[in-house]
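A single protein chain has been removed from this complex, and every other one stays in its place.
Now for chain A:
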Amino acid sequence: MAISRTTMATEASSYDYLFKRNTTALADAASAVLSRFTRNEFNMDSKSTIGVEFATRSLQVDNKTIKAQIWDTAGQERYRAITSAYYRGAVGALLVYDISKQSSFANVERWLKELKDHADANIVIMLVGNKSDLKHLRAVPTAEAQSFTEEKSKLEDGTQSSNPIRFIETSALDSTNVENAFQNILTDIYQLVATKALEGGDSIKPSNGETITVAPTSDNDTKKGACC
């Protein structure tokens, strides 16, 4: 099954935090999760994603308003040249597969590699098993995805990475866990970015040299220019 991706950026013009985030997902599943999160809508027949499409929503994390800028990226391989550009400088990624299709889960490995090749090393990745409402059609057991995630989070010496791949199951159809998925990954991104800010001043320089400003908490004094 083809994979679509979503890049997210979170910006701060009138918000508290600015960071950029990237989400990767499988075909229509990803668009469905995103549409549930940003517009609280579910549409069986939404059009296919062409190239990269944008969505946004604000969330409260740690009493701060975080605005998530989300890039929903096309599933088809032909679009990869365009979509991979959206990984650079992103701070988070959601990889969505369909729990009722083993083939879509099998693709996850390839997309993890895509992220490894194109995204910043400290990107927060969350694996999302969507369509949890299809209990009787489940093809990917929760435990299998869970252990896959743990396996993929190991460092070369066998220990767990301090930034492991997160895992959650959702249903864009009945809304289960969609909010939680975004809340969790945004919280993790926020904490990671806040820690970095404490350690190294008020900005992070990802490998491609883009500056992502994270410190300002007062309104109106930040230009978001760095985020794209």
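Just so we're on the same page, a residue touches a chain if its C-beta (ideal position, glycine included) is under 8 Å from a C-beta of that chain, and two chains touch if they have at least 3 such contacts; residues count from 1.
Criterion: contacts and distances are computed from a predicted model.
One chain of the assembly is not displayed; among "Vacuolar fusion protein MON1 homolog", "ER membrane protein complex subunit 4", "Ras-related protein Rab-13" or "Rab-GAP TBC domain-containing protein", its UniProt protein name is "Rab-GAP TBC domain-containing protein". Interface note: of A:30, A:52, A:66 or A:165, the residue touching the hidden chain in the full complex is A:52. Seen from chain A, the chain kept out of the figure touches residues 1-2, 11, 13, 27-28, 43, 45-54, 56, 67, 69, 74-76, 78-79, 81-82, 85, 224-228.
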